[in-house]
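Just below is one structure, and these are the notes that go with it.
Just one protein chain is left out here, and the rest sit where they should.
Every chain is named by a letter (A and B) in the order it is written, and numbering of its residues begins at 1.
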Amino acid sequence: MGRSDKMATISKPTTARIPAARTLRIPKGVAHIPLYIILIAGAILMLLPFAWMISASFKTLAEALQVPPQWLPSTLSLRNYQEVFNQQPLFGRFFLNSVIVAVVTVISVLITSSLAGYAFAKFNFPGKNLLFVFFLSTMMIPFQVRMVPLFVMVSDWHLTDTYAGLILPGLVEAFGIFLMRQFITSIPNDLIDAARIDGASEPRIVVQILLPLLRPALSALAIFTLIGNWEAFLWPLLITNAEEMRTLPIGLALFAGRYIERVDLEMAAATIAILPMVVVFFLLQKRFIEGITLSGLKG
Amino acid sequence: MQLSLSPSQRRALWAYVFLAPAIIFFIVLFVIPVLRALQYSFYDWPLGVPQKTFIGLENYRRLFMDDPVFLISIWNTIRFTVGSLVPTLVLALGVALILNQGLKALGLFRTIYFIPVVSSLVAVGFVWRWLLEPSFGIVNYLLRLIHIKGPGWLVSPEWALPGVMLMTIWRDLGFYMVIFLAGLQTIPREFNEAAMVDGANAWQRFWKITLPLLNPTIVFAAVIGVINGLQVFTSIYVMTGGPGDLPGGPLNSTRPIVLHIVEAAFRSQNMGYASAAAFVLFVMILFFALIQIRIIERPFEY
Partner (left out) sequence: MYSRKRLVGLLMILTALVVLVACAGGTAPSAPSATTAPQATSAPQATTAPGATSAPSGGAVTVVHWQHDYAPRKKIVEELINDFKAQNPNITIEFQSIPYNDFFQKLGPSLEAGTGPDVFQIPGPLVREFYERGQLAPVPDSVYTSADIEKDFVPWTVQLLKQDGKYVGLPTDVQSFMIFYNDDLFKEAGLDPTKDLETYDDFTAAAVKLTKRDGDQITQAGIDISHNTYQLFWPMISTLSDKGIVDENTLKVTYDNDQGYAAWQWLTDLVTKHKVDSPEFLAKQQPFELGKAAMDAHEFVEAGNLKEVAPNIHFSVHLPPHAPGRPKGTGGTHWAYVVSSKSKNPAAAWQWVKFLTSDAADRKWTAGRSELPSRTALYDDPQLKADPIVAQALEIAKVTHPFDDFGWDDVYNIQQAIWDNIVLKNQDVKTAVHEAAVAEEKLYQDKKLKPAAQ
C-alpha cells in the first residue's frame, strides 16, 4: 500500500498547483449536445419515481392506489402533509433530532477520518497494514450482529434516550478513513516533504496543506456521512424509548403498517424527509465546482 | 526534556496520535461487541433467557450442512452484489466524466442524479414495486412498446432479484458518481493538458491518464461496493416485503444473508445461530475485499 507513493516521481516539479481537471477545448456547442441529451435522459429516469411520489403526496389513499396510475393529483391540497403531523405530532421533533445527531456526527467523522486517512496515506509505522485491515474489517460486520452486545453496553452506561447514546456509534467511520486515505494518496509527496523540511509541525501540515487540498473529498465525505446518518434506523429505534427522542426514519416507518400501508401519508412524509438532504447536497457540491485552488503554495 | 527519536520514528508516533481516537473507538464499540457476538455463536443463546448452552461448532455445522436456505442466500447475495455493482460503477463513471466537462447547469444535474441516494427506501420501495408491476407498471409498458413481453419481475423467481438490482442501480448511481467526481477533481489538470499538447485524443487521454490516476478511487468504490453489496438487506426487504408479503421471496430467490441473520436473531431469537451466520458473512466480505485490493490496486507508471 506504499506503492502509490511512486507518484512522487512525476514530471513537472515546478508547479504544485492541482486545479480541477478540464479536458475540452474543441467547440463547446457541438461537442456538448450529445452529452446533454444523455444527461437529460438520465435525469428524467432519476426523477420519474419522485414525480410520482410528490404527486401521490397530494392524493387521497384511494387515488394514490389507482390503476392505471394518474400522474396529476385531482387537487393540490396539503391535507396529507397536515395529517402526517396529526398522526405524528412529534414529526417536527424527529426532524430536529435527526439534524442534531447528523451535525455532530459529521464533524466528528470529518476530523477523525482526515487524521487517520492521512496517517495511513503518508506515514510508515509498524503494524500499518494490519491496522488498516482491522479498520477495513469494521465495515464488514452487519450492524444487526453487533447491535445486541452494543445495545446492552450502551444501556448499561445509561445512555438510553440521550443524544449521546444516539450519536455514539457513529462518531468514527472506517468508510471515511478509507476514503480519505485514497484521496490523500493522490496528493504528491513533495508538497508534504517540502513543508516538513521547512520545519512545519505535523498539525500545521494537516491544517495548512492538507485541508485545503481535501475540500472536494471532505465535501464528499460530509455528504456520505450525512446520508448514512439521516437514514439510520435500527440504532435510534433501539436506543430511544421516549417518543421525543426519536429520529426521522422511525417516523417514516410508522406509516407502513401491518395490514395497510398509508401510502399517501408515507409519500408526504418522505418528501419532507428528503428536502434538507437535497438542499445540503446542492449547497455542498458547489465546492466540487470551485475545485481546489491553492494560491500561494510553492513546489 | 527532549525525546531522542529519529525523524521517521517521530513521524510514526504522530501517525499513532492521529489514529488514536479511531483505535479507541473501534476497540470499545466494535471489537468488544464483535467478540461477544463471536461468543454467542458458540452457544444456543435465546435472547433474554438466563439459560445459555454451550454447543461449540454446532451452529456452524448446521449452517452449512442442515440449512439449504442459507446456502441459497449466499448465492443470492453474491449474484446481487455483482449484478448491481458492476453496471452501477460503469454508469456512475460515465456520468461523472460527462459532468466533469464543464457543462452548464452542472449543479442541477448533479443534484438530480443524487436525489435517489438520499430518498427514503420505504417510499422508494413502494414506488418501484409499482414501476415493476408486470401488467400495468411502466417498465413492462415500455418493454411492450418495443414488442418484448416483460417478465413477472417481483413475483417471478427468476426475475425478482434482477428487479431489485434495477432499483439498486438507479439508487446507487448518484452515490458512486459523487465518489468519482471527487476523484476526477484531484487529477492534476496539466496531465491532460500536456497530453493534449502531445496530440492525444479524448479516448487515449481517458485510458492512459484518467483511468490509471483514478485507480485509488476505483479501488475505493469497488471495495465499498462489495462490502455494502454483500450486506444488502433493506432494499430487498422493502421491495419484496409489504403488508402480508414475505421478504426474500418468491421461493427464497431474493433472500440475502442478512435477512437470514435478522430472522434468526430477532424472530426465532436464536442469537447464537445468527451470530454464526454473521461471522460466515464477515469472512466472506473480508476475503472478497482483500482480494480486490490486491488485484485492482495498481502502482502508477510514468
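Everything that follows uses one rule, which is that contacts are C-beta pairs under 8 Å (C-beta built on N, C-alpha and C of every residue); 3 or more make two chains touch, one makes a residue touch a chain.
The shown structure was predicted, so the numbers you read here are calculated from the model rather than taken from an experiment.
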item	value
Omitted-chain contact residue, chosen from A:A56, A:L110, A:L166 or A:A232	A:L166
Touch with the omitted chain, as defined above, among B:V17, B:L35 or B:I291	B:V17
Identified contact with the non-displayed chain, of B:V90, B:L246 or B:I291	B:L246
Interface with the undisplayed chain - residues on chain B	1-3, 5, 10, 13, 17, 20-21, 24-25, 28, 46-51, 129-130, 133-136, 152-157, 241-242, 244-246, 248-251, 262-263, 265-269, 271
For chain A, residues in touch with the removed chain	61-62, 65-67, 87, 108, 144, 147-148, 151-152, 155-168, 171, 233-234, 237-238, 241-245, 250, 253-254, 256-260
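As a working rule, only the chains that are shown with their structure count from here on.
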item	value
Centre-of-Cα separation between chain B and chain A, whole angstrom	15
Residues of chain B defined as touching chain A within the complex	8, 11-12, 14-16, 18-19, 21-23, 25-26, 29-30, 32-34, 36-37, 40, 47, 95, 98-103, 106-107, 109-124, 126-128, 130-131, 136, 138, 170, 173-175, 178-179, 181-192, 194, 196, 202, 205, 210, 213, 216-217, 219-220, 223-224, 227, 231, 233, 242-244, 258, 261-262, 265-266, 271, 274-275, 278, 281-282, 285-286, 289-290, 297-300, 302
Chain B contact footprint on chain A (complex, rising order)	1, 3-4, 6-7, 9-12, 15, 17-25, 32, 35-36, 38-39, 42-43, 45-50, 52-53, 67-69, 112, 115-116, 118-119, 123-126, 128, 131, 133-142, 144-146, 148-150, 153, 168-169, 171-172, 174-175, 177-179, 182-183, 185-187, 202, 213, 216-217, 219-220, 223-224, 227, 230-231, 249, 252-253, 255-261, 263, 266-267, 269-270, 273-274, 277-278, 281-282, 285-286, 288-289, 291-292
